[in-house]
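One structure is given below, represented as structure tokens, and several questions about it will come after.
Left out: one protein chain. Kept in place: all the others.
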Amino acid sequence: MNTFGRYFRCTMFGESHGPALGVVVDGCPPEVPFGTEHLKPLMERRRPGKSPLSTPRDEADEVEILSGIFQGETTGMPVAMIVRNRDAQSSAYDTLRDTARPGHADLAYHQKYGYRDHRGGGRSSGRETVSRVMAGALAMQVLATRGITIDSRVCEVGGETDPDRFAEVILRAKGEHDSVGGILEVTATGCPPGLGAPAAGKLDAELGHAMFSIGAVKGVEIGSGFAAARMRGSEHNDPITSAGYVSNNAGGILGGISTGAPIVVRIAVKPTPSIAQPQQTVTMDLKDTMVTVEGRHDSCIVPRIGVVAESMLALVLTEALCEQTIVQGFRSRSG
Amino acid sequence: MNTFGRYFRCTMFGESHGPALGVVVDGCPPEVPFGTEHLKPLMERRRPGKSPLSTPRDEADEVEILSGIFQGETTGMPVAMIVRNRDAQSSAYDTLRDTARPGHADLAYHQKYGYRDHRGGGRSSGRETVSRVMAGALAMQVLATRGITIDSRVCEVGGETDPDRFAEVILRAKGEHDSVGGILEVTATGCPPGLGAPAAGKLDAELGHAMFSIGAVKGVEIGSGFAAARMRGSEHNDPITSAGYVSNNAGGILGGISTGAPIVVRIAVKPTPSIAQPQQTVTMDLKDTMVTVEGRHDSCIVPRIGVVAESMLALVLTEALCEQTIVQGFRSRSG
Amino acid sequence: MNTFGRYFRCTMFGESHGPALGVVVDGCPPEVPFGTEHLKPLMERRRPGKSPLSTPRDEADEVEILSGIFQGETTGMPVAMIVRNRDAQSSAYDTLRDTARPGHADLAYHQKYGYRDHRGGGRSSGRETVSRVMAGALAMQVLATRGITIDSRVCEVGGETDPDRFAEVILRAKGEHDSVGGILEVTATGCPPGLGAPAAGKLDAELGHAMFSIGAVKGVEIGSGFAAARMRGSEHNDPITSAGYVSNNAGGILGGISTGAPIVVRIAVKPTPSIAQPQQTVTMDLKDTMVTVEGRHDSCIVPRIGVVAESMLALVLTEALCEQTIVQGFRSRSG
Partner (left out) sequence: MNTFGRYFRCTMFGESHGPALGVVVDGCPPEVPFGTEHLKPLMERRRPGKSPLSTPRDEADEVEILSGIFQGETTGMPVAMIVRNRDAQSSAYDTLRDTARPGHADLAYHQKYGYRDHRGGGRSSGRETVSRVMAGALAMQVLATRGITIDSRVCEVGGETDPDRFAEVILRAKGEHDSVGGILEVTATGCPPGLGAPAAGKLDAELGHAMFSIGAVKGVEIGSGFAAARMRGSEHNDPITSAGYVSNNAGGILGGISTGAPIVVRIAVKPTPSIAQPQQTVTMDLKDTMVTVEGRHDSCIVPRIGVVAESMLALVLTEALCEQTIVQGFRSRSG
């Protein structure tokens, strides 16, 4: 299932070493300004090869818009966007043809789909997130028409919470042929109250779905998160005044519906599984073996995931905005 | 959006103080044994009024099956089930008619839908989870045909991890007109490898969606969860041997696909927001006021949520099992 | 798949001889007036047992609304409605337990689902249309808020086009232990331009889906229909003036989008397959046999299908209205 959303539908495709990756966004309202100028800054943040902290795979990641834009605005028709793979070095993966990399989807994909595209993980590669960022860029343009903005920050890297020391922690892990994870916080401000719907449409449920769909995410918190489990009700309830909510343990969502307070989500990112150390594993026909994952890999993907998580938050909010537009459209008429 | 699932579709409805709550399960395969005998034990676990620890609202919660079952088995037709509300004391809510309870969806619903069913929270009440347990009971019967079983346990209540002291913690909070939250762990064993699909269909994404759709859940972890953010790759990767995975930091899911190891999910439940203490809040027209939430409320809903979380896990796995059946059905033919 | 619609989602359930039939309508906007008074006149038109022309099965078909309505209006929550089966005479079907009735779904259901509910066709019975009429009644209330009205008329019965002779044609067929079909025309007036979307969302595509989903429908035409195949372009194109469309060969839809002209659909209904004549058929294990279908059956269902077809048209238009509300909501903001 490669489609996110029911109203604002983003269908993604592409493999790490195939010809191209892309996304089709269907259900985007017309008259939203959109072009490569809105894509570039976000794509740049996700792009590899920029710093010694990330993989040296060098992809320009230039987006080509194939449909749905006319004279600099959306038309209401599906917006298709693609990015070509250019610097794929598939031969580097030849030694992995029959070996399951620990912490990766290799074996699971092989068992499910019957063979596997060994070239860089195929569709299970983190490279698929380019599709998410392209869709996210469009979603953010939709949100901008309502004054909603999205931001993120790295809270922790490898257990370290001082941003000044993040690079150091990553380089140390890299030097030891190892990797580290971390924690990201993503926020949306300017959200109106009323985004979200009951049960399966709860805004927090959609956020849980979106965030856990990012590879390497092992935990998601909204507002107070796991700390809520240790609080009293009297402490956790956010008092309400005519000026707004006094605190934000709710993370901007009550009963699955946005309250108007900032939406706050935190995600836990596991350490990159590709490490240049010998690891115990099996071949695709389940024989014991060892593997050392060479190749060009990030020792920490937390910084690059920020823009992906922002994109997913943007998709969820745009989806909810479409749903809310129906409710409001009828209410304003019937009143 | 009150439907969960694309293949195994559970559409839920009903309000806390309306005539009935229910669910329609569409897409359930035929020839699965199902009847009230499969519903009773699960409904009983969710049912209020059983102990001094839970709300005294006394609902028999007897399920009536309206369709889709013939001679003790599913027919492939939609299975509709309802439960009548009997002990609803709507008048207890009259004083809350124009007041937003902190920590509840009251204000958000009012702002979105234009007025609100003040009687016990309407659809945003935790009572809606009876629909989830009914659907879950059917899903568990489907899973049973493949040898998959589901379980849960309370890990923490109000910060306390010793199960012998949970009751004490809850009763103390109750005595102080307050409430506590906690942490639950839900597991599935016997899952074959291959459940889940890329991107939006990732098994962990679907679990994130399902768990965050339960009211009061503020955090979700899979496998190592937030601890992963502080581990090294060499430590987090689960070594694979011909005998299986040596550890289970993955929580049974890699790349969004089940590995065959047990699936392990933990959820953080916030303290019940209904507390009999004066709290700062607003009226529906946003004037400052105070509210004390009287009525019949749990001081801790963690124990009663166990069966709800198990049900949601069952829905997600059954959904994935249907998808996997397509892939396998074609592969066995084409081979 | 028992759900119609993506925005205005109607999930239907129930068998001819089970406990009840029903529908859950999810995505209905709030503040739409609705109650049994809106259901009664439509249900009455579909109800059997009213005249010598229809089956004597006597069902009061009283609707019970289980959720989603508060103080006479929709709340935005799912509206669940059920009708109990009361006059089901299942024993009348005992002789059909192992025999496939020609023109019915008996054999196909048996081959697909492994056994069959022989009691009146189970879910494949025309009795399932009560769910459609309940949902249609709600949809018509939504349409009424925009001034859209729906109507139908019988154009032909058994090849006869003079309405004064329809009863005669039907009674003659009945007397000969036979049945007749006919043609219905369903229209919507007051539709704004702009309902419908490209490709799979085309209004005519959705109408084709909705109308062919009614049992016994073998053909569907929009506007000029099959006659269009014999016209020249110069003849078929509807000239446009500042006062509107001069003709309506389009049937109110161009490029899948409503033009503002009346929407006109015609459906061909096959003769009822249940006839009290010996017919060649097979048993469920494919042995040759003969069958005479006794029981209480309409000799012509065309008149009773009118309200069902109107209901389906109402569902399609309400769905399109929701989609159009999103487009308009964004356009009015961005302008």
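Each chain gets a letter, A, B and C, in the order it is written, and its residues are counted from 1.
In this section, a residue touches a chain if its C-beta (ideal position, glycine included) is under 8 Å from a C-beta of that chain, and two chains touch if they have at least 3 such contacts.
On a predicted model such as this, the values are computed, not experimentally measured, just so you know.
Undergrad: Which listed residue (A:Ser67, A:Thr161 or A:Ser332) would be found touching the missing chain in the intact complex?
TA: Hidden-chain contact among the options goes to A:Ser67.
Undergrad: From the list C:Pro33, C:Gly190 or C:Gly219, which touches the chain that is not on show?
TA: Answering carefully, the residue with contact to the hidden chain is C:Gly219.
Undergrad: Consider the whole complex, including the chain that is not shown, and state which of B:Leu171, B:Leu286 or B:Val327 touches that chain.
TA: Reading the full complex, the residue touching the unseen chain is B:Val327.
Undergrad: If the hidden chain were put back, which residues of chain B would touch it?
TA: Missing-chain contacts on chain B: residues 6-7, 27, 29-32, 76-77, 142, 145-146, 198, 322, 325-331, 333-335.
Undergrad: Considering the whole complex, not just the chains shown, which residues of chain C touch the missing one?
TA: Contacting residues on chain C, toward the hidden partner: 1-4, 6, 12, 100, 102-105, 107-109, 111-114, 121, 123-124, 128, 156, 158-159, 173, 178-183, 193-194, 196-202, 204-213, 215, 217-226, 228-242, 246, 249-251, 254-260, 268-275, 277, 279-282, 286-288, 323-324, 327, 331.
Undergrad: Residue by residue, what part of chain A touches the chain that was omitted?
TA: 1-3, 9, 11-15, 18-22, 24, 26-27, 30-31, 64-68, 70, 75-80, 82, 112-115, 117, 122-123
The rule is short, and it goes like this: only the chains that are shown with their structure count from here on.
Undergrad: Compare the CA centroid of chain B with every other chain's and tell me the farthest one.
TA: The chain farthest from chain B, judged by C-alpha centres, is C.
Undergrad: Copies chain B, chain C: same or different interface, half of numbers shared as the threshold?
TA: same
Undergrad: Give me the ID of the chain with the smallest distance between its Cα centroid and the all-protein Cα centroid.
TA: B
Undergrad: Fitting the CA atoms of chain A to chain B, what rotation angle results, rounded to the nearest 5 degrees?
TA: Result for this pair is 180 degrees.
Undergrad: For chain A and chain B, let me know how many angstrom lie between their CA-based centres, rounded off.
TA: 25
Undergrad: Using the average of all C-alpha atoms in each chain as its centre, how far is it in Å between chain B and chain C?
TA: Taking the average C-alpha coordinate of chain B and of chain C, the gap between them is 36 Å.
Undergrad: Tell me, which residues of chain A touch at least two other chains?
TA: Where chain A meets two or more other chains at a single residue, that happens at 6, 198, 327, 331.
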